[in-house]
Structures are given as structure tokens and as C-alpha cells.
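To keep things clear, I will list the structure first and then write my remarks on it.
A single protein chain has been omitted from the complex, and every remaining protein chain is retained in its original position.
Letters A and B mark the chains in the order given here, with residues in each chain numbered from 1 onward.
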Amino acid sequence: MRRLSWFNATSLTLGFAFLYMPMIILVVYSFNESRLVTVWAGFSTKWYGELFRNEAFLDAAWVTLRVAVFSSTLATILGTAAAYVLVRGGKFFGKTLFSGMIYAPLVMPDVILGLSLLLLFIAVGLDRGMLTIILAHTTFAMCYVAVVVSSRLVSFDRSLEEAALDLGCTPWDAFRSVTLPIIAPAVISGWLLGFTLSLDDLVIASFASGPSSTTLPIKIFSAVRLGVSPEINALSSILIGFVTIGVITFSISTKRAVVRRQREENAVT
Amino acid sequence: MAEPSSKPNTTVFAPWTDPNAVPLIRFKNVTKRFGDFTAIDDLTLDIYEREFFALLGPSGCGKTTMMRMLAGFENPTDGTIEIGGQDMTGVPPNLRAVNMMFQSYALFPHLSVFDNIAFGLKRSDMPKTEIPDRVNEMLRLTRLEKFAKRKPHQISGGQRQRVALARSLAKAPKLLLLDEPLGALDKKLREETQFELMDIQEKTGTTFVIVTHDQEEAMTVASRVAVMDAGIIKQVDTPAAIYEAPNSVYVADFIGDVNLIEGTASASGEHAYDITYAEGVPPIKVSECTQDVAEGARVTFAIRPEKILVSQTPPEDRANTLEGTIIDIGYLGNLSTYHVELPGGQMVKATMTNSSRISRRDFTWEDKVWLSFRASAGVVLGE
Partner (left out) sequence: MKRAALILLPYSWLIALFLIPFVIVIKISLSDIALAIPPYTPNLDLSQGWAGIKAFFAQLDFDNFRFLTTDDLYWKAYLSSLRIAVVSTLLTLCVAYPLAYGMARAPDEWRPTLMMLVILPFWSSFLIRVYSWKAILANEGLLNQFLMLIGVIDTPLTILNTNTAVYIGIVYTYLPFMVLPLYSALEKLDGSLLEAAEDLGCTRFQAFWLITFPLSRNGIIAGCFLVFIPVMGEFVIPELLGGSQTLMIGKVLWEEFFSNRDWPVASAVAVLLLAILVVPIVLFQRNEEKQREAEG
């Protein structure tokens, strides 16, 4: 086992401490009796109670969740198609433009994306509401999905698809029965990525939403512009908790699958 | 362990000699270009039913392209390919009665061995109830019954190869294409599998077309071999004919070991020539030539090393006797190879079996020896 030099060990510790300290602090202070961060007044869960009694927050959370599910599902379908076109499409008219449109949104500042989409909705006379947010989120999320899935497709063994065709599949059947099951982890990662980005988006949602469709990030933003808010601490801790459980579960199950597979392969050779 | 099936050799399988036989596969003036590069150049070839046909050649000679055109993954730029009398232009792979065994096996990693084999059957006309029986039949044929439920990563390389074979035979295709099927196996397994393949081919009566760069493999399994070079077929014949009667220096050199001696030909009788190859030595006498050679033409005389006898004294009964010096000896256990230098400077390779066990060999380095061979032992080649 390779030993870490003291320099590397220190970098790792400091780096991760920097990354996690703020989140840990939030969680700790969400249980603070006092409203202020400066004073620790005892353990209390009252802010969690306040949070759940706040109708506005709950409504916004429900909107946000639905938007995230719809947009990431739509984005996964469009993004997977885009990835397939990018990797297997060969040369076609306008491929450079297509490729540019996939990569540009990944780095484009949100304010530009948000502004342009809003102006589009106004121009075509589409009322702003949940639909417009879904359309907006789908657009940038599909690019992320496309990048994740195309990266998997590039290393995909094409002879598997040829074997499927050889054995009697139409191209769509080959994709559905062979390619898709094998690239499924990448497709699922794409969905999760789109889901998180949608859940988290503030700027684009601010441009694309209407009066009746406030999302959670918009609500959080207006609350925290002025200062620290203990209900937001509680909300943050809940979100962090969900994400942590999700990521840890995912890591453990992947690791178990990898270990199991290694053992099976070793047993054969 | 599989052994070559013994059958009485009453009828020799040779449909290509029968004028009434209809070929299963016809390549008619097929050309395939990739951009500027011509992979296949105006190729015409007939392959008959029940043949075990080998496409043999070095990397880049076009053999894989030919196979992919048969499978339907590429289409000819010019010319037509017929399978079973039907023009295959534009017919996609999934609609052809052709199946392929891939070099990398291409087993579906997310499906069990059973489901891999059943995959093609589920997409055919076979009623769902009959599929398990057919799959089990294939498992028995390839001796994989115990592994039916396992996934590809849970079985060994040799077993994966058999799954690939079973899967490609499940639909009883008219034509089975094998793309370098034995490359990944070690030598012993390769030999066993070669005989197994021949057995299965005979049992199922399927036409096999195998692509390989390994000439030993082609010679072992094939009923006919097509030797290819740069998109052109140099010679199509049975392994014996390819070996003993190559039609060009390329073919003679590609298969096995051969001695090539250049010289000038002059007729000396019916189908017989004298080849003058050096000054001051008698010419090589060649008889039973199949080709006609112009008087005085530059030719290459080709003779296999095992046809040459090495002895200390010149034998009486051989038409050709050449004097030389042993420069090198290679001892291979069952054979010894002698590199002999002729007075004119040419190097000739002769192999003899070590038929006696005594440790004291007859020959050693720098020995003056006599090489001898019959007039019919070699062939005269044009270029």
C-alpha cells in the first residue's frame, strides 16, 4: 500500500475540511435554540417545526420537485438522443453547430441563458409558469446528460451492437436490448445530474417563472438576501442530509457490485 | 476431448469441380473502396454449400472486409454479392440468413449464457415454446450445459468462445462467418477447438467461412483456402493444392516454408524444363509442370524443405543433386533444419525428420553435403 507523503496528507485534510466545514456548521446551527449564529443557546428542533408550518416554503418545494422530475426525465431522453447523434452520427450537415449548442450551455453564465429564454417566452406569447421553467431546465440539463452519456458511448464496444444486428435486431431493437441496458448507469447519472441542477437552479428559474410558480431556490434567495435565517438552516440541513444519504448509499452499492464482480472474475481465471 | 471424426473416404467432397453444382455465395466483380483506399478490387469468387472455406492473408489484405460485406455491415461499391441466389445489395444484417462469430466474441455482458444463445431465436419465427429446447440443444453441442445460468464474466475464455459459437449457430443459418475465432486461445486449446469446429460444421451441415491470418489454422480446417493480398485473391484451392502447387511466389512464400531459386527456363521435354540458376553447375530438372513457360524466361523455382534429402554421398536415384556446405543447423526435436549454402551463394533450407534416436548426428557445421530431390518435387513459378 502506497503511503501518502505528509504534504499530500495535509493537502487532503485541509482541502476536505474547507469543503465540508461550512456545511457542518449549517447543520449544527440548525439545532441552535437561538436565532443567531453568534450565540449557542441550547439544542432545539423548533426551527424544523417552523419550517414545516411554513406553507409558502412547502408549496415552493412541491413545485420545485415536480419541475425537477419532469425536466430531468425529458432532458434524459433528449440528451441520450443527442449523445447518440454526437458519437455515432457520422458527418452530417450542421454537426459543428449541433456540437457547439451542446457544449456551450455547460459554461454559459446563467444570467444570459435565463434572459434569452424569458425573451423567447414573451416573444411567442407563452405565459410564464411551471411549463416555462420545465422547458428552461430541460434545455440546459439535456446538454449535461448528452456529455455524460456520450462519454460512455465513446468507450462502448460497437461489436456488441453489430452482434445484435447480426442476430436479427432492427437498429432500434439493438439499442433497446443491448446498448441501453449496458449504458444504463451513465443514463441514470445523467438523470440525477439533471435533477440536481434543476432542484438547485436560482437564476434561470427567476427569469422563467411566473407569479404562481415560485421555486424553492427563489424563496431561499429572498430569505437569505437580508441575512442568516434559522429556518433556512433547517432546510439546508434536510437537503444536505438527503444528498449525503443518497451519495453514501450509491457509493456503497457500487463498491459492493465492483467487489463482487472482481471476486467472480478471479474465481474463473 | 474432441477427435477428428473418422469417415470412410469413399466420396471426396469437391462441389467446385462439379459443373452442375450451384454455389451458395457468389461474389461478382465486387469492388469496395473506402475513400481513396481500395480494399477489394474487382473480386469474383464462388463458395459452395457445406464448404469450410478459409480467407487467408496478412492484415489489411481485405479478408475482413469481404466477411463484413457478407454479413451486411458493409455494402460493395461496385458489383454484387449473391447468397442463395438472392442479390444481397441493400439487405441489412438482421434480414440475412447469415450469422457471425465475432473475434472478440461480443457476448452480451448483461445476459446469461442461456439468454445470449436465445437472443437471436427470440427475434426469429421460432415459436416461443420451442426456444428453450433449441437453446439446450446448442448447449449440448458445445458442452456448456453446466454454465447456462452464468454470465460471460463468470466463465473462462475458452468457454466464452463456445458460447459465441453456440449463439451464432442457434438460428441454423445458411452461412456462418467466423472472424479469427481462435486467436485468443492458447496453442493446445486452439488445436482442440479446430477439430471441434470441423466436427460441428460437418454435423450441422452449415457452410462456414473463416477469416484468419494463421496459415496452419486455414490448412487444418478448410476444405478450400483463398489466399489474398491487397484486395485480390491470388489462389483458391484445396490446402493440398495450395501447398504443393502454388501458382505464384506470393502464395508459395505465404504458406509454410519454401526455397525460392531464380533462374532461366528452357524446355527439356513434355511439361519439363531445365532451370539454369548459376554458372558451372548443372541446371535444375523440373518435370510435371502445369504451366507453360516461354523459352528463356526468368522464373522462380520453388521447392519445400521437406522434399530435399541431405546426404553425405550423392544418391543415385534422384534427378537433381546439388553440392553445398552446411552453414546452420536448427534442432527442433522432431525435425532438424539444415541451412545449406550452394556454390553460387544461394541458401537452401532442407528439413529432415530425426528418425533415429542416437545422439551422434550425421552432420555438423561446415560439412560438405549433397542435396537431392526428384524432378517432380518442386514447381516453376512465373513471378
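FYI, a residue touches a chain if its C-beta (ideal position, glycine included) is under 8 Å from a C-beta of that chain, and two chains touch if they have at least 3 such contacts.
For clarity, every value in this text was computed on a predicted model and none was experimentally measured.
Participant: Considering the full assembly, with which of the depicted chains is the omitted chain in contact?
Facilitator: A
Participant: For the chain not shown, which residue from A:12, A:58 or A:268 touches it across the whole complex?
Facilitator: Once the missing chain is taken into account, the touching residue is A:12.
Participant: Out of A:41, A:248 or A:268, point to the residue that touches the absent chain in the complete complex.
Facilitator: A:248
Participant: Since one chain isn't shown, list which residues of chain A touch it in the complete complex.
Facilitator: Where chain A meets the chain not shown: residues 1-2, 4-5, 7-9, 11-12, 15-16, 18-20, 22-23, 25-26, 29, 36-38, 78-79, 81-82, 84-85, 87, 89, 92, 94, 98-112, 115-117, 119-120, 122-123, 135-136, 138-139, 142, 146-147, 150-151, 154-155, 171-172, 196, 199-200, 202-203, 206-207, 217, 220-221, 224-225, 227-228, 232, 235-236, 239-240, 243-244, 246-248, 251, 254-255.
One rule holds in what follows: only the chains that are shown with their structure count from here on.
Participant: Rounded to the nearest whole Å, what is the centre-to-centre distance of chain A and chain B, using the mean of the C-alpha atoms as each centre?
Facilitator: Centres of chain A and chain B (C-alpha means) sit 56 Å apart.
Participant: Across the complex, what residues on chain B touch chain A?
Facilitator: Residues 71-73, 92-94, 98-100, 102-104, 106, 108-110, 119-120, 123-124, 153-156, 167-168, 171 of chain B touch chain A in their complex.
Participant: Flag every residue of chain A that touches chain B in the complex, lowest number first.
Facilitator: Of all residues in chain A, those touching chain B are 157, 159-160, 162-170, 173, 177-178, 181-182, 261, 264-265, 267-269.
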